[in-house]
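Inspection log for the structure reproduced underneath, given as structure tokens.
A protein chain is absent from this complex, but the other protein chains hold their places.
Lettered A, B and C in written order, each chain numbered from 1.
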Amino acid sequence: MTYALVSLSIPLLSALVLMLAGARLSKRNAGIMAILTSLLSLVAAWFCLLDVAAANQSILLNLGGWENGLAIRLRLSPLSSLLLLFAAFMHVLIGIYAGFSRQSVSRDFWTLSCVLHGSLAALWLSADLFNLYITLELLGLTAVAMVALAGKKAYKPASNYLILSLVASLFYLLGVALVYGRYGSLDVVLLGLQTQSDTTTRIALLVMTAGLMLKAALWPLHLWLPAAHANAPTAVSALLSGLVVKGPIFILWLLWSEVAPVDLAQQIGPVLAVAGMIALVAGGLSAMRSPYLKTLVAYSTVAQLGYAMMALGLLMTWQLPQMHVALWLFVIAHGLAKATLFLAAGEMQTTLGTKRVSGLRGATQTVPVAMFAFAVAGGSLIGLPPSGGFLAKWVLLEPMLSSPQNWPWAFGVLLGTLVSAAYIFRVVAISFDRARINPPDVRPDRLGHWLALLPALMVWGMALIGEWLIEFLSGGGV
Amino acid sequence: MTGLQLYLILGAAVFLLGLHALLMTTDSIRRLIAVNLMGAGIFLIMVALAGRISPPDPVLHALVVTGLVVAISATAFALRLITAAARIDSGQSAIPDKASRLASKTLSDVAEDSRP
Amino acid sequence: MSTLFTWTSLLPVLIILSSLIPGLLIFATPEHARTRRTLLNMTGIVIKLILVALMLAGVSQGLTFRFEIPFLPSAPLVLHGDALSLQFIALSSILWLATTIYAIGYLEGSPLRSRFFGYFSLCVSATVGLALAGNLVTFLLFYELLTLSTFPLVVHRGTPAALKAGRVYLAYTLGGGTLLMMGVALLHSLVTTPDFTAGGYVLAQIEDSSLGLQIAFILMIAGLGVKAALVPLHSWLPQAMVAPAPVSALLHAVAVVKAGAFGIIRVVYDVYGVEASTLLALTQPLLWLAAVTMIYASIRALQQQDIKRRLAFSTVSQVSYITLGVALAGPIAAVGAIVHLVHQGLMKVTLFFCAGNFAETLGIHKVQEMDGLGQRMPWTMAAFSVGALGMIGVPPVAGFISKIYLGMGALEVGQPWVVLLLAGSALLNAAYFLPLLYRGWFGKPPADGWQKDNFKNHRFETHWMLLMPALFTALLSLLVGIFAGSILSPLGWSEFIVSREFAQ
Partner (left out) sequence: MTLELMPDIVLGTLLLLMAWGALYAPTRYDAMALFVAFGVVVALIWARLGAPDLALAEAAIGAGLTGVLLMQAARQLPAEVSVTGKRMPWFGSSLLFLVLTCAMFAAHILTDSSFKQAGIDTSATRLLGGPTVPEMVTAALPNSGVSYPVTAVLLNFRAWDTMLELLVLLLALTGVRQLYPGTPQHPRANTASSPQAWPVLLSWARFLAPLLVLLGGFLLWRGASGPGGAFQAGALLASAAVMLRLTGLLPPLRWSSFLLRLTVILGALLFLGVALASLAFGDGWLVYPTQWAGALIIVIELAATLSIAVTLSLLVIGESEDLAS
């Protein structure tokens, strides 16, 4: 647990120091400091993961040493240790990209990215509904401030995003208030022992779910996402799509897999799963039609989150532990792949001087590395073996196929795969156009392009540790 | 009906009123006010729930204090953001394209040329 | 860990790496470094051929080559060199040699050659991986990688037509890949994913979940059928003709189409097993499908005036022979099917090389333009004739052997109508190939000369790098037919495979 706390407090401390230092620290040094911070946090998270793997169970910590119920509890499960590691890695990667590639960011990006890192770590570790509310707010405000970094054109999307995010948090807070009113507790584990499926619980869970779905941009509450994610600076889009939307999903998962009574979860599960299926198709179709590259990538987030929602819904319906694994494999694979997609999209936009998909004609020649990264990461989104996306899909498919009455769900996965393939290869096919090449405005930035490729290779590399990952997540994953 | 129930209903009513207004208006300031009202409704519910016992539940009061800080921070940020967004000329397209940039460049060139 | 590092476990990996690493290096090679690129290509090929020979020797000695790393629960990644995989690997390695030489000559002076040869090598690596795959999940993996690495080759020219063909190709093959994945996953949920076993491994489950097994079979055959170009999933293949000639050769003879056919062989023999497939009533529909494909594609081939398109439909028809042999579910037919995998490859690659030579040398694309070709390009025309006659089934060319075995196999399992079918198909083959030969040898060259005439003052009738591969493969098609009786011929090896398959 100590390592987890260290991994959590390093970025927070660093954020404060960066704020204090202000202009005294040059922008470059601020960047280096933030990257080192994430790196240190990554190391701590790694040790934390080793600890958990050795203990092979969740570790609970009562903050302040107070008794259960009174104290806020933190919980370190295999999943949260993995997510700590994941968040730290993404911050290191995107930090290096933001600091050293041609895309420059303002000084406050570093403060915000440290706060984001810290609040995500706090979220993964928290097992207290109200504490989760605060981390959720932190996450939302950071995200909005980061979108606003893009400058004037992003203010409007940012303010819309902020209002939506506030509303979403309030829905969640209402649910928390009702739960506390009903059970007199905020602790996830204690609540899990107590909850019954009465009306209050039902309404509380429903409003919380609505709020969290809005925050996570799960269909049909996703309409804010493309504008916000597509207008942010490239590094920020990658963080938003890769990490920020995963926070609410974590809480949603916590609620339904632990707090909610089983019979209630079984009632709501199919609804969520169907919504996930629709998200897959609807998001994919929107991505297919989008004229702008970043919007396409943003819509693909909507679609891919459909997989996560499907996994969650089916987890609730069937109460099968594999579904935890499927859900979190999707989240991690999608995070890595999406980081690549946004970085590559940003690089291609800068180099080719266009934001349109049609401007990518000839991209395999003009920006080969970025385009290759885009295609490779796209392969994971489609779920081609042996990528991380395939691992997740495989784990999701297995229980679906095991008995004939579940086969219709597999059809949803099939549809999702085809739609994702359609929008990814729409981009890839255009890039092979040699007849009407769009000439680059500037020379490609080598570092940025290769950095974009890195997470894509990692998501394919997940295959190497696939079996271990699945076992690690299913062993005491809850 | 007791006083507590009255305040519970009031809280729910204020929340719903805020939600309704949020969905009905497009003016950002009014939407922000609506969000604040929703928050106030929730706080009302929480305080009413705290009042079930005597002395009132300190945990809920503490949560509301925390919630208030979060609300004022977010409100201040949102207001600043809204005013900043309003300052920006809304005529600009959110995603300018190479073509349109070129077009605007040409236009300004033309303007440059036509200057005496 | 000790099993990881013996030479028998590493050899399969090395075989894949022998084309993968040169491929990756070629990507990094500058466009103008022609010698370095050629050197990389040739080193890779030579190493691969040596390794394959080594493995061939090992397998015939009874050694097992198996490499395994964990991947999915109860479905590890397994590379496994058995007799059947070697048949396919040997074919693709030899044809890779021929095709690479051909491609170097063909693409001389054109842009983006590093990219082309990079993907070319990746494509071969995927094919070899697919051949070595030891279980269905590994097979699936390489099957998808093959799709991905061939796409850039299909759209290599980057023209609107190429892009359109590429989109069609992707739509079909990715759709097929998805179906295959569903099938594999369904089968995995029924019987998990053990290694390919001669005689199959589903027999024990046949009572409990026959419906599931049937659906999995249909899904997998549909997925594989796309690449094997079974009607009605074949239309991508003629469209993909816009690709450069070496790519067409690769698609038709070495990699893509063969991957589908090879997959069908694996699924029927080593996953379901002949007994289970018959019990589940799966072979008869497959037989019908193959028969329909055979006849339909031959008729379509008759209608084509473009040489490459005619060859494409001929491929559709010829590859279904393999499926036919598999579906007949008898040992002799099986020999026919497996040997046809090689024979068709050799003959078809010859035909495509020759067609490419005609186009490159004299700008000939249509059947009508072939008049008198034999006078200007006798060697190429001779090679073309060998290939065409083999396709019809004229002895002693390789095609004759496969047809004989297929026919005997059909009689053995009591399906005499298949013999009629084969005869009909041979007639149709003759009908669409003989006119070409007639025009080529006996037609009069155009009075006003050829529309273009490259390589006129060369030592050979065309560039030697274009001519030699065609002659080489034509010679091979003849030799494997003539020496079919030898144990080292594809036929002998196929009998070796089948004897193990039908042993139990």
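Here, a residue touches a chain if its C-beta (ideal position, glycine included) is under 8 Å from a C-beta of that chain, and two chains touch if they have at least 3 such contacts.
These numbers were taken from a predicted model, which means no experiment stands behind them.
Novice: Using the whole complex, pick out the displayed chains that touch the missing one.
Specialist: A, B
Novice: Could you tell which one of A:A148, A:V331 or A:A370 touches the chain left off the display?
Specialist: Among A:A148, A:V331 or A:A370, only A:A148 touches the chain that is not shown.
Novice: Provide the residue numbers of subunit A that touch the chain removed from this figure.
Specialist: Touch with the absent chain occurs at residues 2, 5-6, 9, 12-13, 15-16, 19-20, 22-24, 61, 63-72, 74, 106-108, 111-112, 115, 118-119, 122, 130-131, 134-135, 137-138, 141-142, 144-145, 148-149, 151, 155, 178, 181-185, 190, 193-194, 196, 198-201, 203, 206.
Novice: State which residues belonging to subunit B touch the missing partner chain.
Specialist: Interface residues of subunit B facing the absent chain: 1-10, 12-14, 16-21, 23-27, 29-30, 33-34, 36-37, 40, 43-44, 47-59, 61-66, 68-70, 72-77, 79-84, 86-87.
We adopt the following convention: only the chains that are shown with their structure count from here on.
Novice: With chain centres defined as C-alpha means, what is the inter-centre distance between subunit A and subunit C in Å?
Specialist: 43
Novice: What are the residue numbers in subunit C that touch two or more other chains?
Specialist: none
Novice: Going by the contact rule at the top, pick out the subunit C residues touching subunit A in the complex.
Specialist: 69-73, 76-77, 112, 115, 137, 140-141, 144-145, 148, 151-152, 155-160, 162-163, 166-167, 170, 174-175, 177-179, 181-182, 185-186, 188-189, 211-212
Novice: Quick one: in the complex, what on subunit A touches subunit C?
Specialist: Residues 362, 364-365, 368, 375, 379, 382-386, 391, 394, 397-399, 401-402, 404, 410, 414, 417-418, 421, 425, 428-430, 432-435, 463-464, 466-468, 470-471.
Novice: Over in the complex, which subunit B residues touch subunit A? Could you list them?
Specialist: Those residues of subunit B that touch subunit A are 15, 19, 22, 28, 31-32, 35, 38-39, 42, 45-46, 49, 59-60, 63, 66-67, 70, 73-74, 77-78, 81-82, 84-85, 88, 90, 92, 94-99, 101.
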